[in-house]
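Input: a single structure, listed below in structure tokens.
Only one protein chain is missing; all other protein chains are in place.
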Amino acid sequence: MVATLNVSIWRGGERGKFVSYEVPSRDDQTVLDVITHVQRHIDPTLTYRFACRVGMCGSCAMTVNGTPRWTCRTHVSRVTGTGRLEIAPLQNLKVLKDLCVDMTAFFDKWARAKGAFVATAEKGADFVRIKPDGRRRRQADAAIECIGCAVCYASCDVVTWNKDYLGPAALNRAWTLVNDDRDGGNKARLAAVAGDAGCHSCHSHQSCGELCPKHLNPTASIAGLKRATVLALLKGAL
Amino acid sequence: MSARVDTLLWLMQRASAMILGVAVAVHLGVIVRAVRGGVTAHEIIERLQGNTAWFAFYVVFAAAVAVHGSIGLRTVLREMTPLPTRLIDSVTVILVIVLISMGWRAVAGLYGFGT
Partner (left out) sequence: MRRGRLIAASRNHPTYWAFVVHRLSGVLLTLFLPAHFYVLSLAIRGEASLDGFLKWTDNPLVKAAETGLIILLAAHLTGGLRLLALEFLPWRDWQKSMVALSGGVSVAIGLLFLLNAF
């Protein structure tokens, strides 16, 4: 007699409902294992994303019992305290189908925050010398490991309340570039991240930092942007 | 609102917050001391009448709280109500004016003008 686990999975698009499935309960099972079992053995029409399945790519991010997490790194035993397992697509993003969301808005905001490197060096120019333990490099390094999984974006209340808000990931990336000695785009970048659509709408709830699977701290990065934009404003450079 | 104006509002919010950090601490101290044995108008007016230092303190305090509260409320309205931005901005301006007027009127009355 195999023990079973009852799991509730969102089916449909923006409109839909939770559907219950019975899956075999196994030791060390992850939430991704459960979803995979449903799609392979119960309902092949279930749509979901994954890639590496070992906690490196961030593709499998979904809402598990109300919290956005990487499903490949979430052990079922850790989250079914109340005996329930409910899996839904990431919040704050449009649902395409079942557990897949449209990541376009997330990456568009990344671009709007000028989260792209702006080169300044001429071909053949000498390397820019950057000390690894310099203050700006350390600040950039603390934020650079983001892989764009959107867990922070999904957990951010301000993203929910303010549709123009660029969000923790985009602002965090902008901060790494603000601290990059080689980058030449800071005037436009600070203008892009200032204001109610940018860093000034962050209220430091810190759900982003609490939940980031890479233990990054977008709130700290955004605080840095607040200081940088205000300095620019006072110098007349914003 | 442009990014520059938003940034300026944010700065004013934080600057007034810093002023209030000191002013409110003083205010709480005054309240806790004054409430011993009951508060009377006489005690309040006695402390303030003709006292330039307290007058200056309360004028700055009232202005800071008017700015801080109004900008704060603007954020709350924008994030938590469906009201149009233009309306919210107008409400903010009106609120600052109303709060500063009421605050300064109270300070003036306690300091001794108009009586």
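In this document, chain identifiers A and B correspond to the written order of the chains, with residue numbering beginning at 1 in each.
Basically, a contact is a pair of C-beta atoms (placed from the backbone, for glycine too) under 8 Å apart; a residue touches a chain by one contact, two chains touch by 3 or more.
Remember, it's a predicted structure, so these values are computed and weren't measured experimentally.
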item: Per the touch definition above, residue among A:155, A:179 or A:201 touching the missing chain; value: A:155
item: Hidden partner chain, residues of chain A it touches; value: 10, 63, 65-68, 86, 88-89, 91, 95, 155, 157, 203-207, 210-211, 217, 219-220, 223, 226-227
item: Residue ranges of chain B at the interface with the undisplayed chain; value: 14, 17-18, 20-21, 24-25, 27-28, 31-33, 35-36, 38-42, 44-45, 62, 65, 69-70, 72-73, 76, 98-99, 102-103, 105-110, 113-115
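Rule of thumb we're sticking to: only the chains that are shown with their structure count from here on.
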item: Centre-of-Cα separation between chain B and chain A, whole angstrom; value: 39
item: Of all residues in chain A, those that touch chain B in their complex; value: 158, 161-162, 191-192, 194-198, 200-201, 226, 229-230, 233, 238
item: Of chain B, residues touching chain A in the complex; value: 1-8, 10-11, 75, 78-80
